[in-house]
Each structure stands twice: as structure tokens, then as C-alpha cells.
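One protein chain is absent from this view; the other protein chains keep their places.
Per-chain residue numbering starts at 1, and chain names A, B and C are given in the order in which the chains are listed.
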Amino acid sequence: MPEIVRKSFWERLNDIDRRIIFLILLVTVTLPLLLDLGGEIPPTSPVIRAHAAVEGLRPGDHLMVSIDFDATSAPELMPMLRAVLRQAFAKDVKVIMLGHLAIGLPLGHMALEQIAAEYDVEYGVDYVDLGYRPGFQAVMIAMGRSIEDVFATDYQGTPVSELPIMQNVRSYDDVELLFGFEHGAVIDYWVRYTQARFGQKMAFGTTAVMAPDAYPYLQADQIEGLVGGLKGAAEYETLIGRPGLGTRGMPAQEWAHLLVIGFIVVGNIGHYFTRKKREGGR
Amino acid sequence: MTRSRWASLIIVAIVLIGVPALTGGSAVLLDEPGTTDNGAAAPGEPPAPPCGVAAGDVPDDGGGAILVEWTHPERDAGLVRAYEILRYVAGEEPAVIGEALPSETSYVDGDARDGVEYQYVVRAVTPLGSAESTPSAPVSSAPQWFARSRLNVLILAGLFSAAVLLYVRRARRGIDLYVRKIPGLDAVDDAVGRATEMGRPVLYVPGIETVSEVGTLASLTILGHVARRVAQHGTPLEVPCADPIVMTTAQEIVRQSYTEVGEIDRYDPHRVAYLTYDQFGYTAGVDGIMVRERPEAVFLLGYFAAESLILAETGHAIGAIQIAGTKETSQLPFFVAACDYTLIGEELFAASSYLGREPVMLGSLVAQDLAKLWIVYLIVFAFAAGTIGALVSPDGTSFLTRLFEALRAWFG
Amino acid sequence: MGSLGTIIGTWLAGFLTLAILSFLYKDNPFYKLAEHIYVGVSAGYWLIYIAFFDVKPMLWDTFVSETGVEKWIILIPGALGVIMLSRWFPRTAWLSRWPIAFTVGVGAGLGVTANVQGYVVPQIRATMLPITGLNLVSLNNIVLVVGVVTTILYFYFSKPHKGILGGAAKVGIVFIMISFGASFGYTLMARISLLIGRLYFLLSDLLHVID
Partner (left out) sequence: MKRTVPLIITFLTGFFLVVSFFVPHEPFGALEQRLLVWFAIVSGFTMLLGVDSLIRSHVRKVAGRRPGWWHSVALLIGLAVTVVTGAIGFSRFGSPFHMQSPFMFLYTHSIIPLQGTMFALLAFFIASASYRAFRARNTIATLLLVSAVIVMLGRIPIGAAISHFFPAAQEWIMDVPQLAAKRGIQIGAALGAVSMSLRIMLGIERSYLS
């Protein structure tokens, strides 16, 4: 007979409004970000080596930074980029940015300006953004002879001959280290052309998915170091002593994982009890 | 029932046995590879040159390419920066035409003129100077008429095509063919029917790829069927497209379906519309259509990437019946989790045959089954041959082992 | 762009981010606005992108730089493209079936060989595995062969799933479900790092709550 059946706790839990799930997830991810709950992530050898390569630069040395990713991999690669830029500026190392992904370069530029503002550095003197030129293989090879041949101007169109930072930089010979941030095949060309041909020292940050592919380069000592995924970024931040998105992101990542598993468990408990009730009522 | 339980039990047993075994065995994988010590003292003189330089025409190409290979005993010393490849024709000076990594022992010269005889020299470049090999024998490049490495593809594709045509012909002659139920496809008409009853529209999402992706073509053929049903019932049909070619093709198909059932006046081309080529812009737009138009039936058929779950969850939230299908194995789990019916891989391609129930089309399904059966036989045969061969003579000399290896080699 | 541009840009980005996130609560005018802006801007973006990276280099630049036959051959797809535009005029709209037929033909032609070469041949080869003795690899090989074979048989259409075929299909569905569960779980991490990226933007770049 029809009557108002009060829903049991488990039934209500079963049909919970999904917005409550959204909210719990939001809180779970936001809290570790806000409160900096992440302990330090102990660095592993590939990251230690990458850090040491930058650390080995002396004031006035030139670090070339290549932006070879776009928005889809920014959550993983931006924390590394920030960490490397901070380390470089703190050591008075001069930064030359360029990139082989036209649509990704604006991201790198934003990070460069942001981090530069934290330090007492000046555009054109301590750092420069050369921008993008099409045809990355040709660009890589040509820079071995003359950077100015390819990048006659910086991203704003200022001739590099007018930029103090570029006065002593003619080719790879004057670049002490290259740090590439990669989410695709460009890394293979950096190694194949610039490392093999010109003996350029280089280190890379890659997405977690790409890292295994880049590992052989590290094992063969073709590259100085390798930072992979958000975890690698967290390790790098530990090494420079400036916790950032990597360090904060890792606990957020873990918590969210555990939360989703928790959801599955709770959903199943609810399912178990309501099924008992359904079967009992029959 | 009991059989499925047995099957699951077997699988669980395999998992339980397999995993601990792996836990024990994978310790090596977890180790950090040590840094190799590279501090060997550099000898004070240039290394020995590369040797055994051999050049030959690149097979299976349209000409214009020569493959150069060499060996270099000194390579392990870690001294070599790069190899330079030099080329010349008789009577000319050798000139550098390219470079190879220290780890490489071959180079493809893609700039050869067919019929011209070239000789190659490989030069090892080290900080202590460079060393040149003796030149290779003269060779020339030539184009080929048939890519022999693709012979296996030709044979397999040829056999399969023949089977399809054969069974299509048989079907034409009126032989009755059985096809098992595909739940997702049986639900297509129900879903359209329910939308009609509720007076709500039908939303058809043909994926985010263009027509060069076969999954999109499959989706478009199913669209024809859905559009006919929709036209018969007079239910509104929305087809937002992410690709303009898909849009024009879909417009043709939908218009044709309306014409066939004599309802061309009801056809509104503005409902088969382009949104944007941007993956997530399209997703945002389709989500908007879902929450505002409240379709009762949602079809997500074709090529999908990460947006699959965004679309399927929004569709679930508005309470629509959802029928999804794709061949992208990475997206299938999300459709299975959020949709009422999911067409998995081949079922998507079977759909147009199945829905049409045209004997001609069903013939091609039978041919596909035949091909699957043969693939299964082949895999099982190879398994048996390889296993028995290995057990009979573990040193790999038995006839069966060689047969097994030959079979594998034939497949590439 | 000066710093004012960056500030405006950051606030625009912040507004759009929040507007899209608000969809999780329910559809609302802000989401609707962001959605429409997204569709409009990205449609324009891809129009420019295709014009600049497809049509300009492939059609225009080729036509300008090539000499001889190539110069004229490249006009064929150009003509097909123009014919496609005949859809604007109802009387000539039927002509657009020619370029449509061409594009569908490309899809079909690629579909025949690419699927055999890309999937069938390498996957069969990779599944030709033996037992070589009592070891882990052999065990994995058995599981793999059984899994592939039964999954293939799950898709057998022209016989009822009874008897051996029925049994195989049931084992197949077990493998399929394990596979789907695993893929689902595997993707979780990447999705969450995307959310972390967005929240970090809001908390750091926009609100400056964290650095």
C-alpha cells in the first residue's frame, strides 16, 4: 500500500547529490595546496643530477631554456620551469628563453616575467626571450654556428645586437647549459642535433608519460639530468629549498586518489546495505 | 552462470598467482640505474677509423635513398662526438652530407639521384681529431614497384577483402544469416521512441574527428538510421559537429533520411550545425545543449578522446538514455561507467549492418567472424608450436620452434 | 603586452576559469557566457589556424612557388574546396557531394591498409607467444594468449554464444572488465594533476593566496 517511506541513511547515501562529491573533492585538493601540507619529497638520482647541472653554473654563465610544451602539459611542466628559473636567477645565471612550440611559448614567457620580478634582474641584461622560429631542426643546427642568424630579434622585435645579454653569446659555445621542458618528440632532436653535434650539455624536464622514453639518454650520459612529472617537480623544489606547486601538488594528488578510493568503498557499503533491504522487502 | 563464475575464479587465481611472482621478480626493475663511470683516461691520439662501411639501396621505396652502415670498434670508448657521412661520385671530392649520433651505426642518404653511382666515407669526430674510413663500394639507388615488406599486409587484406565480397554475394543470393543480439543497438529504436513520448529532442554527437577516421564514418552511417526513425516520429534531432566536413556529410545524411520517409519539410539544417573544432570548446558547447535542450536520448558515437567522460556524465546528470560507442580503448571505460549502453570497438562498425538488417551488410559481418576465427586458430597454433618446440628441445633447434619463429617473422 | 595587459589577461582568465567551474553546481548565466565565448573564440582560432597552417602553405605557397605541372595540380584540391562552397546556393548544392565523396574516399582508403598494418598484423605477431618452461614469462604468456583469444571471440556475431564459444566469450568479458577498470584507475592521476594546475592558477596567479 502506498505510504511515505523514509529513506534510510544508506539509501540517501546511495543517491547522494553528486555536487556533494564535487565539493568534497574540491576541498581535498585545495587544502593541501593552501596549507602546504606536503612534506619534502626525497629527491631521486635523475633529479639530483639535473639540479647539480644548474648548480654547477657560475654567475654570468648562460642557461638556455626551451619551452617545448603547451597548455595540456603545463600543470606538470610549469612547476619545474619555475623551480629552474628561480635557481638560475638566484645564482646570477643569465637566462635565454626560446621555444619550439609557438602556442606554448606564451606560457613560458609568463613564468619568466613572473619569476624575474622576484629577483633583481633586468630584461635584456639578465634574461631574454628570443621567441619562436619555425622549423625546429634547422633552428637547432643553425644555432650551433650563430644564434643571431636565426634569432636576429627577440620576441618583441628588438635586434639581439642591441641586447647586452646577447653580446657575449654567439653560439652554443657560449651556452653553458640547456634546460628543455618537453612533452613531445622535440627532446629527441635536441639530443640528436644539439648534443651529438655540438656537445652541448643539456638537462630536461618531461611529463610523467614521456619520462621513460627519455631515460635511455640519461643512462647513456647524453643528458645531465631528467625531471619527470609532478613528482620530479616536487623533488626539484626540495633541492632548491623553495616548495612550490610540485611539493604542494603531490599531497593533493595522493589525497584525491585516496578520496576516490574512499568514494568507491562508501558507495559499495551503501550498495550492500540497500541491496539487503531490497531483498528483505521482497 | 556457473560457467562465468568458473571463468572469474580462474582469472582471479591467475592474478593471485601471477602478482606475488611478479613482486618477487620485479625488484630489479625498481632499482635506480647507477650512473656509469665515464672517467676512463682519454688516450692522447685520435681513435681508429670506422670500418666495414657498406652502402646499399633502401629497399621498398620510391628511389632516391641509400642506406649507409658501418661498424666502429672504438665507439665504446665514449670519445666519439658524432659520425659525419661523406659522399662523392668518382672523380669528385667527398663532401659531408649528414651526421649520425655516436650511438648510431647507420645513416640514410635521402638525397641520392637514381642511377648515379655514389661512394661513401664515414668520419668519426672526436675532440682529439677525426678518423676517416675507407670508402664504400659504389652503389646507386633505384625505385621499386612493390613494397615487399608489406607483402603480409597485402595477403591478409586481400584474403579478408575476398571473404567480405564472397559473403556479401552469398547474402545477396538470399541465404539466411544469423546475427546475435547487440544490446546497445537494440536500444537505439527504444531510445528514439522514448524521446518521442516525452516530447524531447534526440542529441546525436558524432565525435571530434573528421571523416578520415573510420570511426566517424561508422557513426555517420548509424546517424542515417537514427535520423530515419526520428523523422518518422517527428522528434527533433540535434547534431552538433566538431568538424566542418562531418557537418556537411551529416547534413546530407539527415536530409536524405527525412526525404526517404517523406518528411523533408521538417528537416532543419540549422540543427545539424558546426560548433567549433576545438576539442573542449566543442565539449563545452555540447554540455550546454544537454543542460538546456534536455534531450531524452543521447548518442555518443564515433571518435572520442578525453572529453568522453565530461559528455557522458553530463548526459547522465540530465537523466537521458545514453548509447555510446567508440573504438578508442582508452575511452571505453568511461562510457561503460556513465552510459546505459556502450558499443565496444567492432560493435560500432557492425552497427550499420545490424541496424539495416540488409542481408548484403550482414554478409560482411560473417566474413569478419571468419577472419576472427582464423586469427584465433593462428594464435593458438603458434602458441602450441612454440610451446611444444621449446619443450621438446630447449636449445631452439626443433622444427616446431623454427616454424614458430618463421610465423612470427612473417608478421613483421 | 605591458603589465596592464597581463593583469587584464589574468582577470579574464580567472573569470573564465570560475565561470566554467560553476557548471559543476548547475547551469547558470556565467557558464553560458563562458561557453559561448569559448565556442566563438575557438571557432575563430581554428579558422585562422587552418588558414595559416593548412591552406596558405599547402595551396597558396605551393601555387606561388611551384613551376610546371605541380603548379596546376595543386589547383585540383583548390577547385574541390571551392565546389564544397556550392552548398551556399541550393541549386548547386548537390555538387558538394563530389568533395564529400573525395574526403570519404580518403577515410575509406586509409582505413583498409592502415588498420591491417597498424593493428591486425602487429597485434597478432605480439600475441604469438610460447610457454618456454616453468617461469613467470610463460605464465604471463598464457594469460595474454587466453585474454586476447577470448576477447576476440566475445565479438563473434554470427553464432549464438553457447557451448565453447559461450564459455570463451564469458572469459573474454572478464578480461574486458579488468581492462576497463585498470584503464579507468590509470587515468585518474593525470586528471587530478590537471585540476591541481587550475586550482593553483586561481590561488596563486589570481588571488595571490599562495606563492
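Before moving on, here are some points about what is shown:
As a working rule, a contact is a pair of C-beta atoms (placed from the backbone, for glycine too) under 8 Å apart; a residue touches a chain by one contact, two chains touch by 3 or more.
Values in this document were obtained by computation on a predicted structure and should not be read as measured data.
Note that the absent chain touches A, B, C when the full complex is taken as a whole. Here one chain is not drawn; of B:G184, B:P201, B:G224 or B:G389, the residue touching it is B:G224.
Of the listed positions B:F334, B:F383 or B:F404, the one in contact with the omitted chain in the full complex is B:F334. If you put the missing chain back, the residues of chain A touching it would be 16, 18, 21-22, 25-26, 29, 71-72, 74-75, 102-103, 105-107, 109-110, 129, 131-132, 155-157, 253-254, 256-261, 263-264, 266-268, 271-272. Summarising the interface, chain C meets the missing chain with residues 1, 5, 8-10, 12-14, 16-17, 20-21, 23-24, 29, 32-48, 50-52, 54-55, 58-59, 74, 76-78, 80-82, 84-85, 87-88, 94, 97-113, 115-120, 123-124, 126-127, 140, 143-152, 154-155, 172-189, 191-192, 194-195, 197-198, 201. Mapped onto chain B, contacts with the missing chain fall at residues 4-5, 8, 11-12, 15, 18-20, 22-23, 26, 60-63, 143-147, 150, 153-154, 157, 160-161, 164-165, 168, 210, 212, 214-215, 217-218, 220-221, 224, 241, 243-245, 247-249, 252-253, 256, 270, 273-281, 283-284, 306-307, 309-310, 312-313, 327, 329, 332, 334, 336-338, 344-346, 348-350, 352, 360-361, 364-365, 367-368, 371-372, 375.
Just so we're on the same page, only the chains that are shown with their structure count from here on.
No other pair of chains shares as many C-beta contacts as B-C. Each chain gets one centre point, the mean of its Cα atoms, and the points for chain A and chain C are 24 Å apart. Between chain B and chain C, the centres computed from C-alpha atoms are 12 Å apart. Chain A and chain B have CA centres that are 29 Å apart. Chain contacts: chain C has no residue touching two or more partner chains.
Those residues of chain C that touch chain A in the shared complex are 6, 24-25, 188-190, 192-200, 203-204, 209-211. Within the complex formed with chain C, the chain B residues making contact are 3-4, 7-8, 10-11, 14, 17-18, 21-22, 25, 150, 152-153, 156-157, 160-161, 177-180, 182, 210-214, 216-217, 245, 248-249, 252, 274-278, 280-282, 284-285, 287-288, 291-292, 329-330, 332-334, 336-337, 344-347, 350, 365-366, 368-369, 372-373, 375-376, 378-380, 382-383, 385-387, 389-391, 394, 404, 407-408, 411-412.
Chain A contributes residues 18, 44-45, 49, 191-192, 196-197, 199, 215, 219-221 to its touches with chain B in the complex.
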